[in-house]
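Of the protein chains in this complex, all but one are displayed in their positions.
For clarity, chains are labelled A and B in written order, and residue numbers in each chain start from 1.
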Amino acid sequence: MNTIAITHENGVATVTINNPPVNVLTIDLINEINAFVLSLEDDRETKIVVFKSLHETFFLAHLDLHVINGTQGGQAASIEFNHMITNIKKMKQLSIAVVDGVARGGGDEFVMACDLAYATENAAFAQPEIHVNIPTGGQGAVQYARRMGKNKALQALLLGNDFSAQQAEALNIITQYVPKAELDSFLAMILSVVSTLEVRDIVMYKEIIHASIIDENAGAEMELRYFLERAKENKTQAIIDAFIKHGGQTEREAKDIQGIFVDTAKELSK
Amino acid sequence: MNTIAITHENGVATVTINNPPVNVLTIDLINEINAFVLSLEDDRETKIVVFKSLHETFFLAHLDLHVINGTQGGQAASIEFNHMITNIKKMKQLSIAVVDGVARGGGDEFVMACDLAYATENAAFAQPEIHVNIPTGGQGAVQYARRMGKNKALQALLLGNDFSAQQAEALNIITQYVPKAELDSFLAMILSVVSTLEVRDIVMYKEIIHASIIDENAGAEMELRYFLERAKENKTQAIIDAFIKHGGQTEREAKDIQGIFVDTAKELSK
Partner (left out) sequence: MNTIAITHENGVATVTINNPPVNVLTIDLINEINAFVLSLEDDRETKIVVFKSLHETFFLAHLDLHVINGTQGGQAASIEFNHMITNIKKMKQLSIAVVDGVARGGGDEFVMACDLAYATENAAFAQPEIHVNIPTGGQGAVQYARRMGKNKALQALLLGNDFSAQQAEALNIITQYVPKAELDSFLAMILSVVSTLEVRDIVMYKEIIHASIIDENAGAEMELRYFLERAKENKTQAIIDAFIKHGGQTEREAKDIQGIFVDTAKELSK
């Protein structure tokens, strides 16, 4: 790996992007991300993949302008970039973009391909492609349309202007704005909660959400089927028994449901 | 009725939930809500159903944990709970949840099944099911996906964290945050306006909204058909004549359209 570095710890893979000078999505970077993402299909250990950048001002710049042309190589590279977006969207693991810098064009599309995205006051998001005579090529326009509605999407795509993390949260480009000073503890909280889950839990909710957005009734049927199956599991009974023992279905739930969950986990780990 | 109390006044049915100790959705409560909701199908008097709680801290807790299992009785009760959600969604009357306490799991799903939901600073909303090894079972994940988009929904479902009423309004879990001190007058205003309408008006708009969300063109066709039919009614002509007589289509509309409606109503009630 020349453009990304990967570390593994407790089911969390951290991918640090480092493609000087400004983290452009070159074909090398695209290929390395694709290879890693596809390797996760058969990975039984990794639950969460966190994407970060080593660069001080860029999270991830756009697709390498040198491949945006009519040559066979250029068109093939653009298609590989597009596949990278769909590969990330199809991951069974929970993907998280941690954005502390600029993410325009393909960088913005990369962020939106991830399941969750958190960004700081140093982040900037934009899809300025039209000013280079091209549309977005990694679902940028598709995602803008679906996330912010047709009017705000059209304005953003024609202007190509930057959005701050707060604006990006309001427009559903990212999940949440997190001040840089709180980023580490916020991310640690997210990872600690999700790490208690199984990969199949993440997959189940991704499937229900995907189905529900296309068809409300189909989503509702899938959800109920999963619910009835999961209700039968011994694991469910064990958790519920411990949960009730420690104050489930009593007043303690009102103000301290987290405490009940903590005591339940302790009980079960005995 | 052991777990709910129902009062009727001027076309408004008020259902007060009272299932000690903490308003858990037991099979008794589910059955009583289902029986009442289904009885409304042939009700020609009731226009609005308001759901409230007698409990100080809980609006409505989750589905009774004692039925979440693989027994025949447990699975049947879970399915009844799921039917309760779809029954509420299918009501012809306007359903309103007034939430002044905790609504997690099935309680949160109950709130989202209602047409409108108002909540105070005492409210808390969450879908923490995954931490008991199950998904939501009453369309919680379905509604989160459709109301807040896939990223924010996935975060909320994996974390299972509480949302305040203000957060719930921003995420479309509820219609509006209303401070407790203003709740009675706010609700009185809503009821006084909607009480001037007919049940068929509520049904018409629910149908158009439902159709429009699935297919924009189908919704537009339905809306125009209703418009042309309704335009022909004598009632429409009578209102329009009185409306114009009292300043419709003049400058008075700009700053005092409510006053024109008041004068129109007076004129018609002569």
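The criterion applied here is as follows: contacts are C-beta pairs under 8 Å (C-beta built on N, C-alpha and C of every residue); 3 or more make two chains touch, one makes a residue touch a chain.
This structure is a prediction, so every number in the text was calculated from the model and none was measured.
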Going by the contact rule already stated, which one of A:10, A:57 or A:217 would touch the omitted chain in the full complex?
A:57
Touching residues on subunit A - with respect to the absent chain
21-22, 24, 57-58, 61, 64-65, 68-70, 74-75, 78-79, 82, 86, 101-102, 104, 126, 128, 130-137, 139-142, 144-146, 149-155, 157-160, 162
Residues of subunit B in contact with the chain that isn't shown?
94, 115-117, 146-147, 172, 174-176, 190, 193-194, 196-197, 201-202, 204-206, 208-210, 212-213, 216, 219-220, 223-224, 226-228, 230-233, 235-237, 239-240, 243-244, 248-251, 253-255, 257, 261
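Here is the rule we use: only the chains that are shown with their structure count from here on.
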Since subunit A and subunit B are copies of the same chain sequence, what is the angle of the rotation superposing the Cα atoms of one on the other, rounded to the nearest 5°?
120
What whole-Å value do you get for the distance between subunit A and subunit B if each is reduced to the mean of its CA atoms?
32
